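Structure in structure tokens, see below.
Selected chains only, in their assembly positions.
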């Protein structure tokens, strides 16, 4: 941590435009907990491939929340790694897909991205005593609050363009098509996108981050499908990636980023991926009465629990 | 902090009646985060002007929870500033307006005021590591739990005298009358009162606490109205102060009490006031399925987030 004087000096200087753009590209990759610029660039490409609205709002959200972090004097080493951009990225996508493409949605995306930076600072303070990080919680909180409040406001609400999927009924027999669709959409649903080819592009981006990262992403997706099938989830939801995106995130976070590369740790990460699949149904039922959205809460809660348990479970070892 | 011996000695003595009354009057003002006795006295006058039931239950709640704090040996310097009375004050008002004026309501108000003192101690312990204070959370928890459980109990429940306002529909065009009504009821709704002249009396009390306090109260009320209008909230709810009382509290707390008097801090406080206005709709939707009440939760959550973010955002500076 730089001295108070150095930080004072640092924030008196505007950032280089190139540094700002690089931090933003990395911010897109940080949704999957990857700081690599190439990974971020390929994933951003995937988002634009999903549709110009998705790409535009993802880009806008990432740029605004990164810029807010510069303006408020947040520590620059974290900004450079993209840690101030990823929640804005997801918030932009969540707002345009929940509220539709209207002028008011642009305003809300900007305000939401600013709030993501504030929430990121607040949660970092609150989680610090436990050695936990905020993960995507700022996104879930900001988007959750905005989507929950939106129907109360005449200038924002134009009807629901994306009704919440039901998780409670439907045929449970998986076809071959369901299987490979689900395998890829599990990766794209991390960004609220349900196109299999977007998931494929994103897997390429994750491969650029290293073998271990892409292996855990793939294993997480497979475990998510298996767990959902074993529990008897509707095939349609499995094929759309609804049940597997949290498993992908837990596998990457716990298996490839936060813990060291041991066999016990890998088993722990994949157990977490299976558990988060079940938790997805619980949280969706929990949020249904008030129209809330599940977003990536199952990933966040599962990862917090698994990581908070580690200090008392000597079998598992944090990465250095 | 006094030594253990001094505290032992201190709590063996009963408080002076005058000190007890002064601490209670200050407790009324602490609802608006003001320790001044004159401010508390004028606000208490406003509560009695709102109706004898409101005045009586506010007085009863403040007296009981302050007395509980003495009896349990709470640190006396905090009691003297009124910090043990304000949650009991609000709980008394909330219970009589939610449950009606019945003998059982008096009993519940006494129990609720005792619980406020316990919750205040518990939350102070839990929030201490983060440098946050309990604000009005003890009131929201105690009153929320009591109002939520009340319909299950035959000896307490006599039907709902104050159905929860809907925040989801209605005309959004603001008349001049809506505007100035809302401006004052935003101040009185902090105490669950929707009479504009009570808000006016309370503003006089806040003016006695200093120019900065009353300026932020006024600015918070204006920002709350503007934000609600910009979002497209129903005019009737704006006129009744439903959308603005949290903005008043956030503006006073963040702008005039917790942060230093800089331009960045003032912008931050008013941004928070606008944000809490939106959050009010979200929380009301969240609480609706189980008949919960919003109370001052938007103020509490917004202020906790803003203050927890400050240590990582060097632009903002706590007050000394």
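Each chain gets a letter, A and B, in the order it is written, and its residues are counted from 1.
Note that in this section contacts are C-beta pairs under 8 Å (C-beta built on N, C-alpha and C of every residue); 3 or more make two chains touch, one makes a residue touch a chain.
What you see is a predicted model; the values in this text were computed from it and never measured.
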Full complex, copies of the single sequence (shown: 2): 3
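In this text, only the chains that are shown with their structure count from here on.
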Where chain A and chain B are represented by their mean Cα positions, the distance between them in whole Å: 36
List of chain B residues in touch with chain A within their complex: 129-130, 167-168, 172, 230-234, 275, 278-282, 284-286, 288-290, 304-306, 308-316
Of chain A, residues touching chain B in the complex: 7-8, 11, 71-75, 111, 115, 118-119, 121-126, 129, 144-146, 148-149, 151-157, 289-292
